[in-house]
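All protein chains of the complex are present and in place, except for one that has been dropped.
Every chain is named by a letter (A and B) in the order it is written, and numbering of its residues begins at 1.
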């Protein structure tokens, strides 16, 4: 296998929080009727996870299902497993109207770590989304924009957040996050 | 001469000296000073020149409403014009220059305008510069432009950086005076999340200066205790140096935080623009004192009475040694008392009211201050500063009864609630007769998404006057239950509206009575406007420029419209106010731009191969947000030469194009074929699996919007390629029709544009290069013919290979996962070395497609072109009953035989027609311009044909083959070109089909 590289290998910055490009991440877009028991059973069979509630992320052993829209989920897994999962999901859903595709390489992933409040402060500079812990608790996925580009944000725990954006704008998004968290730009709004 | 008092100054730290420069002269002040306080403390009363007459001007206020003390601050990369000295905190090394004078502040040539003032009345510009017409461009406009504006425009790039902050909160309280603190506390104790912002560096507002007593404590102590209490509450956020700048729909509000203006630090953001979403907004923005309109009220040394008090109490600075107080309300006495207590002279308090009674007037008398009731100022005179105050009866016509020497006049014309934020989003005002001011009408508040009011005004901003009234009002506005903070009731005497001083002032006095200090609008200017027929306050504002300066009329508006009302014989409320628009005071352009500058100005989209292009000297072309290599000039090579080399190499051997930016949309489902038949003008449902077909997409207007090759992936899935700029737009277009029109069709769309790096391997040696990489794919003509695709492995790479060509050559477009894109590109370069494989850019792509007569969306189309104009009828299905745009293409105008249609253009002399050239025909149109009969859409030097080639849209073009038409050139002359077929190269397509 040839060298596979993520969008911004090794990019990292340390300021009020730590921002790191998370490397290659497997991602599969799944579109189908999420309310159809046949669909959810097929998903459960392949990935071992139930369809998450609206706006939620359900994590399992190395994999997670994220609610993207009423007829769309995102499956995250190891990068190398994505092609196989696409095949298995396609087979399992063959009786249902669906679309499954590998989008692992279409995205860039950033991991934000540090004080939860500092992570929220940094993100709040970039997105109009309500970032209060009550509005974006651990377990919820928020699709929004970061400055001028689309992104999805969620917290794995209070001190760890993930940002996903399109691969082509990885440098822009990294620049945004590093700038928003650079020393001297602390806000101290969230607690 | 220092005006710094030996004691007092609650906001300054006398142990911390601060040195600064004003007009090149070094001065000192103290930590905690504003620049205005430090200037006054240094005896600098003259701080600027007015806009029109260049009159000498001094500091009038102590806050954001300041009209005169505008400075050029900083130098070079930190330079900023029009900064108010009253809101600029002093720091060591601050540099300020006064504005609008030449050659110096003290001696200004422009002062001649003042002598000409009777020739520069309201509407002067409108009246004078109408004729002769030619003068406008060459005389009037240059002169006006040269003299317009107060500060200088910055000439350097701003060294500072800025950012936004978006927050959502239950309650936003604007204003950190006692009203804001009270409202915030009221909201906070009820459990709400509260954000409280104060524009200055200090909490408490006016109350500590005014000597208020709250809950038995001096205001200063109460403020400190309340701030401490709020700071300890987990649901309250407090920010100073943060101004509520604007209120917008649905609880949206802008707060302008100045982080480093008081302590420059290039490592920190200078300003932060908060975008606050609040469930409720409380505007506790206080009130602004009004000037009085008497002759000479613009002389340096004439100040608002409360501002005089602020400088004495807050900064230990005496604006004057001997101050005449003139007032129409009780508050003026507080200034007289403060001055007296500081050991300064107050020769007289002129109270325009017939009787000067009540506790404050009594206290003044007890302090030994002379009080003259029923008196006003006829005029103030002095050379560039206050010297003599000429006293008259307020009721009279200005007969002088007494002259008093003074160096300062403290004036109070009553108070206007700051209703700006209340008004920004539709809050209405009501006229308060008792206090002669507009205040928020609680029955007509701004309403939010749920239709209920979301803004409440509190305290002085709501028309409350006494401390007790302010506290009760603010507690209610904050939604508090339980005990509100308390203050004793005051025995307040009614104020008396004074719109002219004296009441019967003759023309000569009114012509020296300023309303708008910054824009030099006088009482007589507004009167003239009214006489000339201006009735609307908005029109009068624009005609006279009253309230149009950077201070937006914070001091002048009410006085001005009172004059207008009197002239029109109307009541003030009938005349109404001008519109209050955000921001409350000017905010920096940097803050508005936020983080979006430099590298972060705009997202630049990069392909997986971007770094290689950068390392290899790509000359970039922006396409949408993408950067694509335009060409790869080698050292010593011009861009044009590079393009020529790239085209020849590709046509003769093999070229390599990064085509990753092409849009790739998967369309899948039982109804996908039917859906694509509606989207494309031709048939996609009949495309066999494994094959490719070129397709056109139109909008419902019939106009061509995108094109690209569609590949059928499986029985129920298609892959649609879009243009580089079109991927997101066409994806959205598809979703729109699926979701809002054909929602019962079973189709899913996924945008996989960025999942793949796509490389076009183009030229006679393309197959050899790919075969050299090995793998399991048969790329022969037989196994993979033109317009088919296949999947497999090329070398180590997972590849999807399309036999499609945008150049007319043998061409393979190969898609590999983006993570393998760079490695694939490198492998191709290696494999192609023996054929001198040549990466090429978008310009070579353009030249080659133009040689082939292929259209380009955005060149041959501009949103008014239908496929039929481009000779693309072969790609429009005749069999389909319907597709998007079909009905529109049946309209008369679309079937008009005179439409301009696509042809090739061959210059007779072989030259290249300039981009955008129009073909002219004989005769003139109705506007007296040459008639046109066509235009160039693409024009290039063709290295293959070694001549200029072009495509263009020409009236009845395809019917006029061989005709020569004329393209006039800018600067004279013209190029003649013959109408030919747009396919200049390999018309039978033999080269691509090998």
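The rule is simple: a contact is a pair of C-beta atoms (placed from the backbone, for glycine too) under 8 Å apart; a residue touches a chain by one contact, two chains touch by 3 or more.
To be clear about the criterion, contacts and distances are computed from a predicted model.
Missing chain, UniProt protein name: "Sarcosine oxidase subunit delta", from among "Ion-translocating oxidoreductase complex subunit E", "Sarcosine oxidase subunit delta", "DNA ligase (ATP)" or "Tripartite tricarboxylate transporter TctB family protein".
Per the touch definition above, the residue from A:58, A:128, A:159 or A:184 contacting the chain not shown is A:128.
Contact with the omitted chain, checked across B:24, B:191, B:368 or B:451, is made by B:451.
Screening B:881, B:896 or B:946 against the full complex identifies B:881 as the residue touching the chain left out. Looking at B:92, B:402, B:735 or B:986, the residue that reaches the missing chain in the full complex is B:735.
Along chain A, the points of touch with the absent chain fall at residues 54-55, 67-70, 72, 128-130, 142-145, 150.
Mapped onto chain B, contacts with the missing chain fall at residues 166, 248-252, 277, 426, 447-451, 700-701, 732, 735-736, 739-741, 743, 881-882, 886-888, 890-891.
Note that in this section only the chains that are shown with their structure count from here on.
Centre to centre, using the average C-alpha position, chain A and chain B are separated by 33 Å. Residues 163-168, 193, 234, 237, 265, 267-269, 272, 275, 277, 594-596, 599-600, 602-608, 625-626, 666, 668-670, 717, 746, 748-750, 752-756, 795-798, 817-820, 822-824, 827 of chain B are the ones that touch chain A when the two sit in their complex. Residues of chain A that touch chain B in their complex: 1-6, 24, 29, 31-32, 71, 79, 83, 97-99, 101-107, 121, 124-132, 135, 147-149, 166-172, 175-176, 179-180, 183-185, 187, 189, 191.
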